[in-house]
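Please read through the structure below; I'll follow up with questions.
Only one protein chain is missing from this complex, and each of the others stays in its spot.
Order of writing sets the chain letters: A, B and C. Residues in each chain are counted from 1.
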Amino acid sequence: MQCLTVTKPMFIPFIVAGDPSPDITIELALALQEAGADILELGVPYSDPLADGPIIQRAAARALRQQMTLQKAIELIPEMRKKGVKIPIIIFTYYNPVLQLGEESFFALAQKNGANGVLIPDLPFEESEPVRKLGEAAGIPLISLVAPTSKKRIEMIASNAQGFLYCVSSLGVTGVRDTLPETLNEFLTEVKRHSRVPVVVGFGISKSEQVSMLKNYCDGVVIGSALVQKIEQLSDRLQKPDEKEEALAEFRRYARSLTAPLDETVQ
Amino acid sequence: MQCLTVTKPMFIPFIVAGDPSPDITIELALALQEAGADILELGVPYSDPLADGPIIQRAAARALRQQMTLQKAIELIPEMRKKGVKIPIIIFTYYNPVLQLGEESFFALAQKNGANGVLIPDLPFEESEPVRKLGEAAGIPLISLVAPTSKKRIEMIASNAQGFLYCVSSLGVTGVRDTLPETLNEFLTEVKRHSRVPVVVGFGISKSEQVSMLKNYCDGVVIGSALVQKIEQLSDRLQKPDEKEEALAEFRRYARSLTAPLDETVQ
Amino acid sequence: MYNVPNENGRFGDFGGKFVPETLMIPLEEIEEALAKALADDEFKAEYMRILQEYSGRPTPLTFAPNLTKKLNGAKIYLKREDLNHTGAHKINNAIGQALLAKRMGKKKIIAETGAGQHGVAAATVAAHFGMECIVFMGEEDIKRQELNVFRMKLLGAEVVPVYSGNRTLKDATNEAIRYWVQHCDDHFYMIGSVVGPHPYPKMVREFQRIIGDEAKRQFLEREGKLPDIIVACVGGGSNAMGMFYPFLEDDVTLVGVEAAGKGIDTPYHAATITKGTKGVIHGSMTYLLQDEHGQIIEPYSVSAGLDYPGVGPEHAYLASIGRVRYESVTDDEAIAAFQLLSREEGIIPAIESAHALAKAVQLAKTMRSDQTVLVCLSGRGDKDVQTMMKYLKGGNDVAMSNRN
Partner (left out) sequence: MYNVPNENGRFGDFGGKFVPETLMIPLEEIEEALAKALADDEFKAEYMRILQEYSGRPTPLTFAPNLTKKLNGAKIYLKREDLNHTGAHKINNAIGQALLAKRMGKKKIIAETGAGQHGVAAATVAAHFGMECIVFMGEEDIKRQELNVFRMKLLGAEVVPVYSGNRTLKDATNEAIRYWVQHCDDHFYMIGSVVGPHPYPKMVREFQRIIGDEAKRQFLEREGKLPDIIVACVGGGSNAMGMFYPFLEDDVTLVGVEAAGKGIDTPYHAATITKGTKGVIHGSMTYLLQDEHGQIIEPYSVSAGLDYPGVGPEHAYLASIGRVRYESVTDDEAIAAFQLLSREEGIIPAIESAHALAKAVQLAKTMRSDQTVLVCLSGRGDKDVQTMMKYLKGGNDVAMSNRN
């Protein structure tokens, strides 16, 4: 993944490990791969997710009630592989659980279990050097974010980016947004100008029209809250053996419909 | 009354005008005269009687509910005379009702209705000159009080006393007291040394033993709260036509029993 | 030269000592001790030291820029008695009287209280001076001011419920006086305002004049001149007297503000000077609310601290000679001012002080921008927040417009 080459804009779904249960997380990952996902962001639930909006907060709370931990989330990766998940998997976690596990143990564990990248939303570039180095040693890139407020920081972050570069679409936390800022295209263009790696965009993307509009300005879209909200809605059915397959199919259809515009055009 | 001569210690009862009703006040006055009263203190009810304890406070509240006023209280005097009350009657009132009636109107009214004296517990000697003068002009003495705290003031007050001099038995407000201060006799002796008029004692006297003890040191005892409390107990019966006579008789007997020691010895 | 009261405690026709004979000597003793104390530099230094080191004086003079701008009239300044220890000017007097009591060898303090402010001040200084403290409080007020009752108990005071009369401040005062009559040999009665028999009105004025003395100095420093108008609320009148006294001989308009409650043409107000008549209450000749027979009438105000049927005799005098103007402000006007100051300046005033403020706002609007109004902010409003919450919820909202 370190030298990702992109032919068409990627679909990067985000789900929370353990929501609604560890087993179903694996099946959801598979469903997303079937729906055309290029990379999976596997979120680790956290008690204080300050970059997340209510939808992902609720998902984290559900997953924590399932006793999900950072270690268990990482250990889901080989199980996903066993079930046929082939796309790269990025561990999305807040910094504190990493610290408690120990940064070295964390990378050892991630490496052993075949994680393909790490994203830590509350570890900005200036604080990230030790982690970045450990990641490099383990062959696991640390994904950086840039925000609309990053301005003069864009160049610094972009030129050091590993794997891909995550552009935050707008000020604020994760969630579904009806509209994205008008200046988003300019921002993406600016970031792409500085980046050596693919540039993806996330935060708030929840409609196929948004995907349709964005696909010409970036190398991929991250869709989180919209999918997590769908999982929340399907949660009961996903947990009933006789309704699960149908719920998974619905989830797959939903993911496809959201990302359909990505297939239509080539960049 | 201005030149009261005393052969045996006087019994000076205090009752509140209008408690439990104006009519019954008249009958109580008569009963007290029959029980041997020498002078009647007729209390005017006041909203804020700060020299009085709870018993007289309650009596004042009852009388105020009967619409009793300073003027009406004074106007009870001729009605008492009509029913046969012959003993001197002293109007006991706080200063504020006098002020509102007007000091001159007050004395005119008192004179016209045959009041024999006035006692204003919150008008100390220093503030009393105008009132005293008006009283002198109307031939109505202003009774002064001395207290155990009066010390160097005793001489000044005693030498200006009119009618009789009222010694407050102890620190505090009116009420029934189980014990009187041990130094009371000395205090009375000291007052008598300075006084040109009879010296009576009041506040707290509520037992015949107390009367018995005091009679050798003074020219009279004022009994208020004990009698007012009895009236409170008899109040219902006093107001029932068929029980009234019996209640009055009981009141008379009670007053007599309290003051019996006064008859036994001659000073 | 302004030189009242005279040796009989008279401010013109007003004042005096209308008390049972038993209290005459105790009052004389206080009078003598006070005269000596006020002539004693050590006493004054000790009083000032405690004000500074314990209560946090001097209190600041605060300019109210937003209010001034909004009214587009005179500049408004606030004398911040709310920043005193315990939250009101009451502590100035309590410290003074406690020091005097100590000097007189008394170890027990009696106090009356309505809303609890003076009770808390008395309990506070009693704790500070290691004295006992017994506070009389109407049973009705005890129910309404549960927190202040607990506060007094925390401070070690005994709170005695008063069941007589209407069970409010007037009755608590009667009961405190009755208790004092019985215990005057070893208790000191600490009155909470410029009321009561001589020498209390004078004594409390002397212990509150620090407000005006400081304000005068501060105002001159800040503005280089004296204020055009000074406004203070008048319950018993101690904060007003303390503020006005040092300005009485200056060319400054002084305005005392009484509580008009639901309106001075209704039976529900506490506008003693505006609507009362001359008489005697709690040992002093003054204006009071009474019926034609001289029975005292229970006053009404949303503000517990202004809810008193009498007024300090010196105010009666100043009204009678026309030196101070006395006006009144309704509950609704005071509540609007309470909200206004909170919103505009970030200062929640005592509802008592809000009466003064409401009048100041009315006056300032009609004045020029080179003129100034000084308001005595006698206390902080934390004690009133609960009442306001009820009042504003009760459909009486006069100016509330919060966004949520």
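Note that in this section contacts are C-beta pairs under 8 Å (C-beta built on N, C-alpha and C of every residue); 3 or more make two chains touch, one makes a residue touch a chain.
None of these values were measured; they are calculated from a predicted model.
The missing chain, though absent from the view, touches A, C when the full complex is examined.
Here the missing chain is touched by one residue of C:Leu71, C:Ala88 or C:Ile348, and it is C:Ile348. Among the residues C:Thr22, C:Thr59 or C:Ser378, only C:Thr59 touches the chain that is left out of the figure. Of the candidate positions C:Ala127, C:Leu248 or C:Ile297, contact with the unshown chain belongs to C:Ala127. Although one chain is hidden here, its contacts on subunit A can still be listed: residues 46-54, 57, 64, 69-71, 94-101, 121-127, 144-153, 157, 168, 171-173.
By the touch criterion stated above, the residues of subunit C touching the omitted chain are 52-56, 59-63, 66, 80, 82-85, 87, 123-128, 130, 146-147, 150-151, 153-156, 158-160, 339, 342-348, 382, 385-386, 388-389, 402-404.
Note that in this section only the chains that are shown with their structure count from here on.
Distance between subunit A and subunit C, defined via averaged C-alpha coordinates, is recorded as 66 Å.
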